[in-house]
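Every protein chain of the complex appears in place save one, which is left out.
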Amino acid sequence: MADGNVNDLCIQAATVNGSGSQSSNLVITKALFHMGIPVAAKNVFPSNIEGLPTWYDIRITPRGYQCRKRSVDILIGMNPATFADDAGNVRPGGAVIHEAALPRVGAAGREDVAWYPVPFARLARERIDAKPDLRKYLQNMIYVGVLAELIGLDPAAVERGVHDQFRTKPAAAELNLEAIRLGVEYAREHLVKTDPFRVEAMDGTAGRILLDGNRAAALGALMAGCTVLAWYPITPSSSLCEALIEHAQRFRVDPETGERRFAAVQAEDELAAIGMVLGATWAGARAMTATSGPGISLMAELTGLGYYAELPAVVVDVQRAGPSTGLPTRTMQGDVAFVHALSHGDTRHPVLLPGTVTEVYEDTRRAFDLADRLQTPVFVLSDLDLGMNLWMTPPLPYADEGIDRGKVLDAEALERTRDWGRYRDVDGDGIPYRTLPGTPHPRAGFLTRGSGHDENAFYSESPRAYRDTMERLRRKIDGARMLLPAPQVEEAGRPGLVVAYGTTHHAVIEARDRLGEAGAAVDYMRVRGLPLHPLVAEVIERHERVYVVEQNRDGQMEAILRQELPGTLCDRLRGVRHFNGVPIDAEAIIEPVLAGEAAARRPPARSAVA
Amino acid sequence: MADGNVNDLCIQAATVNGSGSQSSNLVITKALFHMGIPVAAKNVFPSNIEGLPTWYDIRITPRGYQCRKRSVDILIGMNPATFADDAGNVRPGGAVIHEAALPRVGAAGREDVAWYPVPFARLARERIDAKPDLRKYLQNMIYVGVLAELIGLDPAAVERGVHDQFRTKPAAAELNLEAIRLGVEYAREHLVKTDPFRVEAMDGTAGRILLDGNRAAALGALMAGCTVLAWYPITPSSSLCEALIEHAQRFRVDPETGERRFAAVQAEDELAAIGMVLGATWAGARAMTATSGPGISLMAELTGLGYYAELPAVVVDVQRAGPSTGLPTRTMQGDVAFVHALSHGDTRHPVLLPGTVTEVYEDTRRAFDLADRLQTPVFVLSDLDLGMNLWMTPPLPYADEGIDRGKVLDAEALERTRDWGRYRDVDGDGIPYRTLPGTPHPRAGFLTRGSGHDENAFYSESPRAYRDTMERLRRKIDGARMLLPAPQVEEAGRPGLVVAYGTTHHAVIEARDRLGEAGAAVDYMRVRGLPLHPLVAEVIERHERVYVVEQNRDGQMEAILRQELPGTLCDRLRGVRHFNGVPIDAEAIIEPVLAGEAAARRPPARSAVA
Amino acid sequence: MTIAADKTNRIGLTRDDYRGAHTTLCAGCGHNSITNHIVKALHDSAVEPHLLAKMSGIGCSSKATAYFVDRAHGFNGAHGRMPSLATGAKLANRELVVVGVSGDGDTASIGLGQYCHMIRRNLDITYVVEDNGVYGLTKGQLSATADLGSTLRKGRANDYPQIDICAVAIDLGASFVARSFSGDGKQLVPLLRAALAHRGTALLDVVSPCVTFNDHAGSTKSYAYVKDHDAPVNTPDFIAFQPEITVDYDPGTVQDVALHDGSHILLRKLDGDHDVRDPVAALRALHEARRSGEILTGLLYADPEIDDLCTRERLPDRPLAHLGIDALRPSREQWAALMAALV
Partner (left out) sequence: MTIAADKTNRIGLTRDDYRGAHTTLCAGCGHNSITNHIVKALHDSAVEPHLLAKMSGIGCSSKATAYFVDRAHGFNGAHGRMPSLATGAKLANRELVVVGVSGDGDTASIGLGQYCHMIRRNLDITYVVEDNGVYGLTKGQLSATADLGSTLRKGRANDYPQIDICAVAIDLGASFVARSFSGDGKQLVPLLRAALAHRGTALLDVVSPCVTFNDHAGSTKSYAYVKDHDAPVNTPDFIAFQPEITVDYDPGTVQDVALHDGSHILLRKLDGDHDVRDPVAALRALHEARRSGEILTGLLYADPEIDDLCTRERLPDRPLAHLGIDALRPSREQWAALMAALV
């Protein structure tokens, strides 16, 4: 057995959804984590509740890569509908644990992989004493045991994993452990290991936790003092809202009176959700919504109202694949351009682009400050990969700073201000001062409106007032460049630069390492917000070839770059795009970058003559 | 009197809306037209029904310019609220006809203009025998007479104008003529003409009609065989829908049975309107909606459905000013970028950019062919200026061609096709074949959906199927470049090029003439559709300085150009932007172009030394 | 494909000819039963598959259009927007037999506005709401038809009163309003057939338990609850139009509603005085049932006289979609006159 096969493998469980396999997969993930082995889990699930194919990839690399891997080392094949295809994806020399009853036809007849047939159904039927529907779930737990035995999962870690998973249900934990033992036992007795893969305890997860981005974002909102959540269920953002409600329920309820320092309204749709958010921020609360593509479309009109009437709002867009309903349970970075200029007319909204769990926590938290400071809707662009998968991450830091409520005049401040006008640019930053409803001062009141208005918030159709307001709004949003996080830059003077954002980051990390090993090292810049930070152009300026990697078809970030960069820099941009709904992997980047760098090194004249 | 003042002036009537002044202004416009004098009328009206300031500019130029003129030669000042400001806009040497009771303070005290006070209110009160509310209207008709006398309107032409205006109400015509005669009489007796402006009959309107763009678009839809209109009222698009209904009522109703070969549904909102359109085209009818900014925002989600499920639809966006409610009665080109990529995810829609009444007729008509051919929503971008103002135009030509329903398989064709798949790219153009509900063939049926699907329209979450569909859609819309009208190019090898689109055209025409006179002649290209025609880049390539003139703040067309042009060409672009809600005038273009051209001619080194 | 053991219907088709793709909904989901009842009703009523237009929104329920009548066209549209899509389709081709399938989230939350306006227009559609009181597809949030106080699986109780889409429909002047239960084919199939024969919006609010998220104790849309609280107001019998047949019944116990196409729906009254022609009586019954926790089922209200949308719009019999361009363009002469009149 080569050492390269210790703690370096990708396990894929191919099952049917609604069959309880999610628990099994989480037990494996957590057992590995408890053994100190870095894991990255990707759940590729269908848009229904029960009976369709689902895949769960657990990747282990000594370097801790968190992106998807294209090929599979060990397949756990449980789904008849996809078994042949799934087996085809296993790399030569890999292994397949599978339901013994599945027919070994097509790629499932390959001879270059190790086959471990296990009669899961029969074992469950004969050896597990439970009601039939429970038995169906437990059947999948057996494969945890088989895998554990084959790759050497520490039984204590598995046990901890089970207890994590069934924290509130000790009886269930016991049943599941029994099923796992059944698997271990079967493997021991009937299977002969012929594959090279195994795991060993190490020290790679100390100081880390496992957390999904949606929960992290919810905690960011909680920490920011968000008090109003208005939402409409939509995958993959629902779990963000549900996590926020859960934590508010835990931390914001007065134990004596039962009073809640938080309002969460399930709106009738996304139009109402964003409407409630704007109403709440207008009245002085911090408010947010979370949604995904179709919801963003429905929020278009009122986002424009927020922009023009200058109201804070935080919208987290957990992106999913496709125009229209598309692939609701698949990931994409397809809303970047749409969200940045959402609504009719001239509009522009600040956008935060987190790539990690920590960032989506921090960005969501800071989005409230930004929205209050700029008095405008702010978007946080997460995606399904970040939002719904478990990631290894350092614990989220407690927020030490206070919060920035921006330019709000209370009665006292208003009293000191002789000549207040709601939309006057006093400070030259385009940001005016506002008052909140309920402010006990006779000059506090004004009428907020989405129709034309002048500096004093009076109705106006004056061409000049209109143009001046629009100019000021441009200045205001332009100012956000310096308020948003600066790009993350790793430069070492190489001529090639990869530009990415969001979760594409993780594939870039692996790609960079491997490109370096292949003698085609590149620099890296990760954009963290829109409108673009001035550093973005500066860094691009220092590179000859700029690979803009993104998970959409139309090169949405590339288009935004082109709008701002001088032409000479535009010509350096090369789009690398991945858009099939599954998270991008390193290969998708390595291939085009390698080709691009090789072409650049090849002296053009010589090759033409030769 | 200089001859330059014959048939070369701009008359502005500044009144209060709801006071009947619209009729007076139309009588003047039509009288001029009947005298053979080219007119261009711009109505700048408020977003309410009665009591707010409204301006009506009637421009007469020997060259037939149809754009707004910034300064006013003759003001008819009837509105106390704006009188001083209005008077300030009159050019030195101009004239002001005004209600005698208005105080001559501020700019209304200027001495460099001719003042013609007329006691309109008193005249109406004392000399017109009508009910008080009618009298209010007739009071404004008096100024027609005063003006007629002062500038020399032909009484017969005025009379024709009145009869045009009150075609169905002969009694009203008589009353109005009387009011006009009162004005003529008063002017003759009490006013001494001291200004130089006058008009003379000429032969400049033969073979022309007066028509607004909204009615022309409606006629285009009628001619295209549109049978379903679903709409929701919104200024400035309502009159388009109302005109279509009116003409369908006239030409599509069976005189015997009363049956209508046309359905017009006033939907409950814009979401429903576009939904009805998509349902209707899915079932095989030609269907359209018309709306403006806020409506476009509300149509975002379903436009994406149309794109991804591949359904035809025609949407006319009569653009108005602003994000949010903005200035509902003012003009703008602010939706270009938003509409082109409307909806979440990767989307792209063909957009037609008419600039004239004839074009909006033809484009609307052809939009139905395009939508059917491409099986996708197609947008026609008009604006308030084009849609709601009266323009001189040749009569609209009857459509000689048939229509293109695109790739539709009927039962017979299906029978001949062995292996039909709804979303299969048989012809390599990305456009698949469709069947319509009701097709009597057992293989005709399929399920249309906005969720992931494969070539056979089956539900699919396959990464490959998704990516392939999206790639095909890109190819399909890319193919529209050659189906859309080519840019209109006027080249004479000059280094400067103005690029414009839509109604900005008319200001460019005047600006070009005047730039030529100032020794800074430029070439001109008018973009007629999106995605861009290949010629656009070619023409830009041949020019050193490219002024992209548009009526929005963010340079939306410029951004689209930057996405497609090589960087060297991007650097040649200079944005010229006008966005205050009133139609762009020549000055807004001349100034920046003149400056740009002058800077280019000035040898840089010399001036630095001098 | 299974071989049809079924007998053929009037147009020579077997039950299998009305089947669709294999369901991907949960085993035991009420929606699957409804699909079967729809298949039976369509077969029994001998609807031409190619004239059927299956419309739906988004949700587990809305997926069901894929699971019946493969041969027909269908449109699984956008969340809450099916009524507008169906309206457009019917305007374009009034020959289509439009069957809409929606969920309670789809209809009573995001789609409530379109739902109400569809009823107001009396679009000719059989509109089935597969009503489970939750959002199935997004994993079990409460919907607006969930009863006040009913609890979610995770125990949260509903603080908001239900929207009774039947009552709202009656108030909006609906022409056919029924409630039923996915498990009661004997009641549902005749109602579906009557709905298909009815010319106008026929609302069928069918309680359809979600076994995964809303079938526990505390739910008022569970199989157990519905079985215990089902209060039928009548037993419907559908008599398709067959001129030669006359039906004998005692008018004291049976109400006969003649539908536009000559069919009849015979209602054996169970709740002594329920008159399906009286909207206020229906509303009273619904309000009382709500108070007592009962679920009123059967045909609640019908008025087959009300004009449907296409009639109101005075559309010709020939579908608009089939009219050739020559029937749609003004003549050259008309055009010339029009242009001449434009000064």
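Labels for the chains are A, B and C, by order of writing; each one numbers its residues from 1.
Everything that follows uses one rule, which is that a residue touches a chain if its C-beta (ideal position, glycine included) is under 8 Å from a C-beta of that chain, and two chains touch if they have at least 3 such contacts.
Just so you know, these numbers come straight off a predicted model, no measurement behind them.
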Chains shown that the absent chain touches, full complex: A, B, C
Option from B:Phe33, B:Phe166, B:Phe197 or B:Tyr232 whose C-beta touches the chain left out: B:Tyr232
Candidates C:Ala21, C:Ala231 or C:Leu283 - the one touching the absent chain: C:Leu283
Sole contact to the chain not displayed, among C:Leu25, C:Leu42, C:Ile110 or C:Leu296: C:Ile110
Residue among B:Asp269, B:Asp425 or B:Asp585 touching the omitted chain: B:Asp269
Footprint left on chain A by the chain that the document does not show: 30, 33-34, 164, 209-211, 219, 222-223, 225-228, 230, 247, 250-252, 254, 257-265, 267-269, 271-285, 287, 301-302, 305, 395-396, 398-399, 402-403, 435-451, 458-459
Interface with the undisplayed chain - residues on chain C: 109-113, 116-117, 120-121, 144, 159-161, 163-164, 167-168, 171-173, 279-280, 283-284, 287, 307, 312-313
Residues belonging to chain B that touch the chain removed from view: 18, 47-52, 232-235, 238, 266, 268-270, 294, 324-325
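Keep this in mind: only the chains that are shown with their structure count from here on.
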Distance between the centres, which are taken as Cα means, of chain B and chain A, whole angstrom: 43
Inter-centroid spacing, chain C versus chain A (mean Cα positions, whole Å): 40
Multi-chain contact sites of chain B, meaning residues that touch two or more partners: 301, 305, 449-451
Contacts with two or more other chains, residues of chain C listed in rising order: 24, 58, 78
